[in-house]
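Notes follow once the structure below has been shown.
In this view, the complex is presented without one of its protein chains, the others remaining in place.
Take a look at subunit A:
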């Protein structure tokens, strides 16, 4: 079962780490985690994907839904440290045109 570790940086940015396979079975839980953060007023979110071994289109769907919630609340969602497998899925669906993964968690909100 996939785990979602959540922590908050000193700048008040929430970091979510999906550990394992982010597939259709896990997508809804990720969406709930993201919605929960936004509901708590933590609307600047980084999804750190270094330990995400697999990502499918349902996982992408959850990221997009989280992006929508965060932006509607005036914040943003950034994706950081994608593995090669994750990058491939981003480019396959052209989602990299919309959402560019960042190289580090620390710099994800630097611009």
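Annotations
Basically, contacts are C-beta pairs under 8 Å (C-beta built on N, C-alpha and C of every residue); 3 or more make two chains touch, one makes a residue touch a chain; residues count from 1.
The definition used in the following text is that contacts and distances are computed from a predicted model.
Comparing "DNA processing protein", "Glycosyltransferase family 2 protein", "Phosphate transport system permease protein PstA" or "Magnesium chelatase family protein" against the UniProt entry of the hidden chain yields the protein name "Glycosyltransferase family 2 protein".
Which of A:2, A:45, A:60 or A:105 touches the hidden chain is settled by the complete complex: it is A:60. One chain of the complex is left out; on subunit A, the residues touching it are 24-25, 27-28, 31, 56-58, 60-61, 64-65, 67-68, 71-72, 76, 92-100, 111.
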